[in-house]
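A single structure is presented below for examination.
Then we have chain A:
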Amino acid sequence: MNMLLILLLLIPAIGGVLAWLSGARHPDWPRWIAIFALAADLLLTLPLIGRAVMPGQSAWITSIDLPWIPQLGISFELNLDGLSLVLILLTIVLGLVSVVISWSEITERVGLFHANLLWATTGVIGVFLALDLFLFFFFWELMLVPMYFLIALWGHEHRFYAAIKFVIFTQGSSLLMLVAILALVFIHQRATGHLTFDYLALLGTKMSSATAFWLMLGFFIAFAVKLPAVPFHTWLPDAHTEAPTAGSVLLAGVLLKTGAYGLLRFVVPLFPAAAHEFAPVAMTLGVAGILYGALLAFGQNDMKRMIAYSSVSHMGFVLLGVFAWNTLALQGVVVQMLAHGVSTGALFILVGALQERIHTRDMRLMGGLWGAMPRLSGFGMIFAIASLGLPGLGNFIGEFLILLGSFRASVPFTVVASLGLVAGAAYALLLVQRAFHGRTTAQPGSAKPFDLTARHIAVMGGLVLAIIGLGLYPQPVFDQVAPGLAALQHEGTPPGNTPMEGQP
Partner candidate 1 sequence: MTAIPLDQGLGLAAALFALGLAGVLVRRNLLFMLMSLEVMLNAAGVAFVVAGARWAAADGQIMFILVLTFAASEVSVGLALILLMHRRNSTLDADASYHLRG
Partner candidate 2 sequence: MHELLWLVPTLPLLGSVILMLGAGRLSIRAEAAAGALSVGFAAVIAFTIAGGFLLSPPAGAAYEQTLWRWFDVGGLSVTIGLRLDPLSLVMMLVITGVGFLIHLFATEFMEGEEGYGRFFAYLNLFVAAMLLLVLGDNFLTLYTGWEGVGLCSYLLIGFWWRDPANGLAARKAFIVTRIGDTALLIGLLLIASRLGTLNIAGAMHNAAQSWPAGSPLATLAAFLLLGGAVGKSAQLPLQTWLPDAMAGPTPVSALIHAATMVTAGVYLIARTHALFLLAPAAQYTVGGIGAATLLLAGFSALAQNDIKRILAYSTMSQIGYMFLALGVGAWGAAMFHLLTHAFFKALLFLSAGAVTMRLHHEQDIFKMGGLARRLPVAFWSFLIGSAALAALPLVTAGFYSKEAILSGAWADGSSGRVLWAAGVFGAFITGLYIFRAVFIAFFGEAHTEVSGRYGWRVILPLTVLSVLSVLGGLIELPPAFGHVTLLSNLLAPVLPATKEAASVVPLLVASLAGLLGIGLAAVLYWRPARPPAETPLWRFWHAAAGFDWLYGRLLVRPVLWAAREGADDVIDSVYDAIAWTARTLHEQVRRTQSGRVRFYTAGLAIGSISLIAIAMIR
């Protein structure tokens, strides 16, 4: 059973190589290889779902620890808990979705495209599994490269600018994290005489509060950039806008989640006291992100840019929730991540489909699309209202629990953050209005736009079911991640503070 986690990484990695090599023979081969690889991963993962909630199961469902660079105390240590599991499932599912929706969009260098897609998936899964800090950093950097290629090679007009911006932002911040990781490791080594990058060993490392603060900041910035939190968000609109549809889906659906995951897994548990001192600042950033992202989303003309800024807004909730650091907020963060992955991914798919049909993303050139493409518009409506947090759909559960959790941590932040719900309504409905409603404008370039194909409808239907399922019956997700979150909370609560639970 231990090989399972390795297989989880190997299958897409090798699948990527095969997809690349087979691309020269027939463009459909890489597509099928990608689907098989991801489906195999999914099949491997599914049995784990049950194991997380088995009685007597510790927070870790399964793990593996192999020597890798023993000289430096680095090991190939993969651990899976409910949190990782849920996020990995999201990754795989959105990976599959990306392959399917790229079927007609990507016709050039199909092999390399799917290779990059699979490698990016590998990197992300690795990030969610790695518990050795160096291994984590390795995957963290690894996912950057294929993502860069996805944007730079298959993107739109300003793809190079966007891709480089993406890499520079993430790389710059992650080097800070590397410095912080190393400093932490050396501090631990000085205290114990033991050089190790093992997360579990490094938990609870004693250091002065000033040191802890700076190290925490190093981690925080890396994850805040990836999340992205204001003011580190500006790479996101460019990257989202220029990426091909699958790239946007992966970016929004999966890559952003690694930032939130990092905050949950590393920032707070490794530096509980510093993180709690820092919480007001982080929560301010979260609230600022919610409102600022929403405001900017409201002002955009490019549909993808608008959705990108809406992501900034949604991720502001995540940041707020993480630093509220109680069960309600953290569970809300998890659901918010999943729901955002599904709803924003779906919106990007729709924009991609739209661009394929009318060759523009500029909403000034749209309008009245409902007449020509009622299905596409209908799905667009559903996900727009999911994005504004309508109860019954997944995003609401996330936002509500985050707000409820943060209400216990700080009332003012919560009140200001909840204004984001109004702002969310403003931009989401504006999107619907400008694209699908209103007067039908002459569609540039295309004689008769056609509605969604069966392939897209199937994907979108699945995503609709997912978002409704998350909205109406999120309890299985909560059950999956509860033990893992409890363990994190145990680590992440500074001594002297009792966890903020139950009755105030």
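The rule is simple: contacts are C-beta pairs under 8 Å (C-beta built on N, C-alpha and C of every residue); 3 or more make two chains touch, one makes a residue touch a chain; residues count from 1.
Regarding selection, all candidates are chains of the complex that A comes from, given by their letters.
All values reported here derive from a predicted model rather than from experimental measurement.
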Practice prompt. Have a look at 1 or 2 and point out the one touching chain A within this complex.
Written response: 2
Item to complete: Would you tell me which residues of chain A are touching candidate 2 in their complex?
Response: 230-231, 233-234, 237, 292, 295-296, 298-301, 326-328, 331, 368, 370-371, 374, 378, 385, 390-392, 396-397, 400-401, 403-405, 407-408, 414-415, 418-419, 421-422, 425-426, 429-430, 433, 436-440, 472-475, 478, 501-504
